[in-house]
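Note that one protein chain of the assembly has been removed; the remaining protein chains are unaltered in position.
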Amino acid sequence: MKKIEVSLDTVREVIEGFYEYKKWHFLTLNGLALAENKMEVQWIFSKYEALEETVVYFAQIAYTDVIPSIVDLIPSAIISQRELVDMFGVQVEGSEKGLYLDEDSLQNPLSGCSL
Amino acid sequence: MFSSFAKAFTNLFKTPQTIDYPLTPIEQEKEHRGLIEYGQEACIYCLKCEKACPPGAILFVPVENPPENEKNKKGLKYHYNPYLCIYCSECVRACPKPDEALWQSNKKSLPATKEDRVNESWFELERLKKQTD
Amino acid sequence: MKQTINIPLGSQHIALLEPVRFKFECENEKIIGVDSDVGFVHRGIERACTTKFKFDSIGYVVARVCGLCAITHSLSYTVAIEKLLGGEISKKAKYLRILLLELDRIHSHMLCLSHTCENAGFEAMFMRIMGDRELVMEIQELLTGNRVQFDYISIGGVNRDLNSTVALKIKENLYEVKQRVLGYMDEFTNNWSLSLKFKGIGALSLDDAYIFNAIGPLARASGLNIDVRNEIDYLPFDEVGFLMQTHSDGDINARNLVRLNEILNSILMCENIINGLPEGEIFTKIKGKPNGEAIVRFEAPRGELMYYVKGNGTAMLDRVRIKTPTFASIPAFSHIFVGQDYADAPAILASFDPCLSCTAK
Partner (left out) sequence: MIETLLILFAPLIGGLMYGFERKLRARMQNRQGPPLLQPFYDMWKLIDKQAFIVNPYHTILGVMHFITLWIVVAFIILGQNLLYVIFLHLLSTIFIILAGFSVKSIYSHIGSNRELQAMIAYEPILIMVAVGFFMKHGSFDISVIRENGALLASLFLLFLAFLMVMQIKLKKSPFDATEAHQEIVGGVEVEFSGVFFEFIYMAKWLEYAFVYLLLMLFAGNNIFLGIGLFLGVFLLVNLVDNATARIKMKHLLRIVLAIGLTLGMWNLIGLAYV
């Protein structure tokens, strides 16, 4: 597992430069609640037909930040982005709330601050 | 298509695979993981099983009159909730005296009815447990 | 005037006994747009793993994410913890883990095949495959003590040893299953009415499989070489005879054939394991508290399953992230539906082998 830190401003460019759709497999978008109202967002990729090659791009952000969308680069990212929005209550460009949780359920269950 | 056709026809003359369930009982495997059973005499009250149980289906709660077991110093009583149990047998593996104090049978638990009062009385025990901790 | 009709499939539907809703926008019976909703029964397992349970019992919690691939969930989690604790398990335990993993794959694939047949309106085939699936369920119960929730994996090894009578029974039953599977192979390729329902229906091209990050049998049926068993090193899949099964058509028929071939390959692997089971302990005690982060991937019957685990040196974990196969394939699903007939939609859906209890974890 290789971890590379990026910032929210550059993440799109980095992923655009890195992602070759026949070489890399986009696994998922992962969130991680940190202390002091911060969270970590991870974009996880793995290489096709390679032994244990996982690359994680991560950025540490505040809950108020808006995460840029990568759906135009990787269409299947939409589903993870919407999950991130539902579970953490952060904003991701172009991803609405409400795919995983209903309105009357506990909101943002995984975020460290809202509970 | 014709093999299915022939199969459907030959199946007419075979004994069906399904059984008349409530009338013909199901044969239980000997090694089936079923209810947990407890032998009070052998228990040394180390509470390892209680700590190991993932869903918390085993509780040792103090009673007013301690049972006749000299190893039981705090006056604890074993309680087991078969409807919470996931039959993983972690408790049996944690037990220092398996087969005597705690073992797994191959019996299945019966469906809970209202009379079993699995919820309320169990919640009461859980509250009691919290108080003693 | 309104030109299209909306046909709902779910959230309760005969063809799919799981809470998911697809809303198809149709012209006559041709689907031109798909909308899906999956969040009917969110169970909050990820949160429970970090707030309610200690790390050593989470293996049993995540096994309850899904009934059909329970073994893959608990195995992935356990391997992640073993990675964090730095323990090495015995070779025999590794072999037994693969054995149960492959048995699970066999019965899960059989369930999917039977369900696909039922949704194509072929009830007899459904009953036939379901009946034969009992052979596998039986040996699973003998091996682990339960038919569905195996609870076989524990941190440091496996819970039960394989004795010689069970090994013999497994070999006998698997031989029988192999004969039956060869029979299905004939049925799936030669039945005229099934070919009308399956050939050329619900196709996914190789390029689309790359673009939508398709996984599992869905991707392999389109010719994409993705099988996590090929990409991991913590279990010795290459030693027991793993071979990747692919097809190039990408339609329902191709998916069925990929699944059938995988069953045959799994049977072969199980036989190899039983014949060459190494001597040794099945359980090694691993001590410590997890610290750090680990990503573990496994090939569940439906595709790639990913666990991300982060520990902080205490008994409670910081984060358990479960990426389930069906969840990751939803964009690909929605893409395939467009342009198909509504009459084919249930069969297409079943051929994806969706597992909504995984998705709503």
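Letters A, B and C mark the chains as written, and numbering starts fresh at 1 in each.
In this text, contacts are C-beta pairs under 8 Å (C-beta built on N, C-alpha and C of every residue); 3 or more make two chains touch, one makes a residue touch a chain.
A quick note: this is a predicted structure, and the numbers were derived from the prediction, not measured.
Undergrad: Considering all chains of the complex, which shown ones does the missing chain contact?
TA: B, C
Undergrad: Which of these, C:138, C:161 or C:341, touches the one chain of the complex that we don't see?
TA: Among C:138, C:161 or C:341, only C:341 touches the chain that is not shown.
Undergrad: Hey, which of C:57, C:140, C:191 or C:245 is the one touching the hidden chain?
TA: C:191
Undergrad: Contact with the hidden chain only, please: which chain C residues?
TA: For chain C, the residues touching the absent chain are 5-8, 13-15, 29, 117-125, 127-128, 131, 191-194, 196-197, 341-346.
Undergrad: Taking the full complex into account, what residues of chain B touch the chain not shown?
TA: Considering the whole complex, chain B reaches the absent chain at 1-2, 4-5, 8-9, 11-12, 14, 16-20.
Throughout what follows, only the chains that are shown with their structure count from here on.
Undergrad: Where the centres are mean C-alpha positions, what is the separation of chain A from chain C, in Å?
TA: 24
Undergrad: Where the centres are mean C-alpha positions, what is the separation of chain A from chain B, in Å?
TA: 42
Undergrad: Nearest whole angstrom, what separates the Cα centre of chain B from the Cα centre of chain C?
TA: 29
Undergrad: Show me the residue ranges of chain B that touch chain C in the complex, using the header's touch definition.
TA: For chain B paired with chain C, touching residues are 1, 3-4, 7-8, 17, 29, 31-33, 52-55, 86-90, 93.
Undergrad: Under the stated contact criterion, what part of chain C meets chain A in this complex?
TA: Touching chain A: residues 37-40, 42, 44, 46-47, 210-213, 215, 224-226, 230-233, 293-295, 297, 304, 306, 308, 310, 318-319, 321, 323, 327-328, 330-332, 360 of chain C.
Undergrad: Report the residues of chain A in contact with chain C in the complex, numbered from low to high.
TA: 1, 21-22, 25-28, 30-33, 42, 44, 46-54, 56, 74-76, 78-80, 83, 86-87, 98-102, 105-106, 109-110
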